[in-house]
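Have a look at the structure below, then the notes.
The complex appears here minus one protein chain, its other protein chains still in place.
Let's turn to chain A:
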Amino acid sequence: MDFLEYHALAALDAPNETSQELPEPSSTLNLSSFPTSGTEEDAFKLPDLIGGTSSNNNSNNNNNNNNINNKDEENRNLYDKMTHYANLSMKKLNIDDARVPTIPTIPTREASSSQFVEPTRAKLSLPDNLNNRNKPTDATDVVLSKKLSKVLNDYSLSNYQSRSQLRKSLQSLERNRDKLNIDEKRLINPGYLGILERKSLRSDLENELLKDHLTVLEEFRPIVRRINRWSNSVNNIKETGQQLVEETEADQSNEDDSVTDRVNQLRADAKSLELKKQLLIALRDQFTLNQLEDDIIANGEVDLEFFKIVDKALQIKERATYLLALPSSRAGSSLISQTNQTLSFVNKKVFNHLVDFLHNYESNSQLLGERSFDPDDKNFILFQKSLIYLSNDLEHFNEFLKRVTSVRSKSVLDEFLSQFDFNPKDSKPILLSAQDPLRYIGDVLANIHSSIANEADFVKSLFKFQLDDSAITVPQFNKEYLQGLDEKLLNETVQSLANSCRIRVEQIVNFEEDPVVNLEIARLLNLYQLMFERKGIRRNSALISNLHKLECSARGKIPEYYVKFLKELASLPVEPSDDLLPPDWLSEYIGKIVDLFEVYQQANTEESHKVIDLAFLQKVVENPIKDILIKRIQTAFPLAKKNETSRFSSLTMQINCFDLIKTRFQPFTTTVFAQDDQVSSIFQMIENRLNSLVSQLLELQQKLLFENTGMGLYYNLFNMIFPVTSVQDELDYDMYLSLCENPLMDLSTIEKNVHEKLNTYIPQALTDVQENMLFKLASPTIADYICETCFSTLSLFYVTFRKVLMHLYPEQKESVQRFLNFSEQEFNTLVGIDQGNSE
């Protein structure tokens, strides 16, 4: 709110009674801090400053004192003027009794106080102006203004710091208004009461201040007292110290550093003790389990937390081993013994946990079907962790594995045996059929194969460790027990099937005589050994060993059959049949061998070589031929050496037998007989033998033929001088010139020996040889060969003989032509030789 300057108001014209206009202020004067007095009259009246001033005769209003009388009238007018304008102002503000409180309005005051206005010169100069110009004012106001002005002036002269201090003081006063019980009304009372109030305020403030100071001092009292109490001790220490220093200084020259050393020693001892303490605490942490951990081990469940404590116990044990290196190993050994006790307990607990898990798994598998675990299954991880831990204690570890094996073996065996029970609800049981023993063995082995597959699934799901997996830490030395644990368990579990399997297969193998079936059984058993091995079953396991034994047994029975067969021949008669064909036993025997070879040929594999090898072939093929067949034929033809007919029959029968053997074995020359040189030599022997027999028969046949024609004598004679087959041309005929001296070569003798026989036999020679002599040869090829070769030789000799005779006796050609009456062409035609061939 702006106010009109006092002197400016004086310069205004006197207002009319009707004038409602207020003069405009020319400068600002903030009087908001002045409360309106509740004791003021309704009509605003200016305090009689002039009167007050005149009566009090204030020395500060020096400027106005000289003009008091002269300007009295003027001031009165001014007073009236101000009264008038004040009333107008009041009216304009609509201030009435109801709205203007008697006590200065607190909000206004609060507003002013909260919004502290820094004292300005304009404000501060107000009391001066008032003192100077408003004489008719109340004396007390003057005194108050004076005091206030004095105070304010004093501060206004000081610096900003002082002013801010004042401001702070006033603010503090304002804040603590309620606490100090400031009665503002009385405080600003200009009267004596006001003075008293202000004085009492001051004294109150001073008291408060003093009280505060006293409180602070009181707080210091115990400290002071304590300091006083210690002062003597401190002084003593000080004095003693001083004394010590002095003494030390005094004795420095005389005494050594024993005290200092001692102090140092003591300090070192203290430090050492401190370290010892720390060390012992550390040792306690490193070498002992706390109560909670002990309790978890004793009573807690086996879980991951449990294993953390177990790991700690293991670490303690490991650390305890270091203690054994100490001069006295008692601590180490006793600690190890104690930890071992704990670990032994843990082992038993883990073992029980694992056994519990296993039985639980088994019972649930039986009730609810097969179980499976996810790799991240908590229980599964715990199981594997337990097992890994238990691998530290081999005794319990192996015991657990035994339990697993035992439980699983039983289950596997039950499952295996159930396949043989007849249950109409289930699939067909495995039944032994007399017609198909191989199928029975196949079913048994397939069933075992299936059990292995199922068991492999089971052990892999629980006992296959990913040892490289960082999730599970396995001590290096335990890896050897855990690596391949699944395979180990699989092997041990399926061993329970070994005996049951053996018994079932054995009952077939023992009674099966057929070498072909035995070969197939042996092969089947061998194949299953291979397949089982491929699935991780060890070669030396009971299951595979049994299969191997059975395979050997089946294999061994193959030659046994043949041996038995040959043994039984002893009881058979050796008499040959009339047709000189191979004996029935030979056909049967060779037929059985061929059946075997055929089966062998289907799978010419390594395991077959084991069955049909050199020894087998020697035993079954070579030796029987050499020792039995030939002997039996020799026995059948005892006169073969003496009697040509008997010999002829013997040779025919032998050729028939060998031809049969050779023909039947021929398809196997590239398989059975191609294993190695020794084996192939057996077939070679058969071939050679046959060829030899054929040659022998050919020779005999030739001999008989020449004898029958009467040319036998001359044929031998000619060949003795020069082989007839080597004669090339007429020049070679001279080779036989020497024969002329031989009386047998006399033409009449020749005629006598040859002519009749030749003419009698040659026309029927072919028929005789083909239909009588060689008729019993089973092989037409061999018969043809012998026949052709014989007649070719005969023809060649006849022609050569005739020509040589004509050459030797050129003058008796006609005679020669007479008794050797067949021309070459005629002779060849009669003996059935193709002309082209003969030439």
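Here, a contact is a pair of C-beta atoms (placed from the backbone, for glycine too) under 8 Å apart; a residue touches a chain by one contact, two chains touch by 3 or more; residues count from 1.
Please note the rule applied: contacts and distances are computed from a predicted model.
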Query: What does the UniProt entry say the missing chain is called, choosing from "Proteasome subunit beta", "Sec1-like protein", "Cell fusion protein cfr1" or "GTP-binding protein YPT6"?
result: "GTP-binding protein YPT6"
- request: Have a look at A:S272, A:T321, A:S450 or A:Q678 and name the one touching the chain we're not showing.
  value: A:S450
- line: Of the candidates A:N364, A:S433 or A:S577, the residue in contact with the absent chain is A:N364
Field: Touch list for chain A against the chain that is not drawn
entry: 357, 360-361, 363-365, 368-373, 377, 379-380, 419, 427-428, 438-439, 442-443, 445-447, 449-450, 453-454, 456-457, 520, 524, 527-528, 530-531, 534-535, 602-603
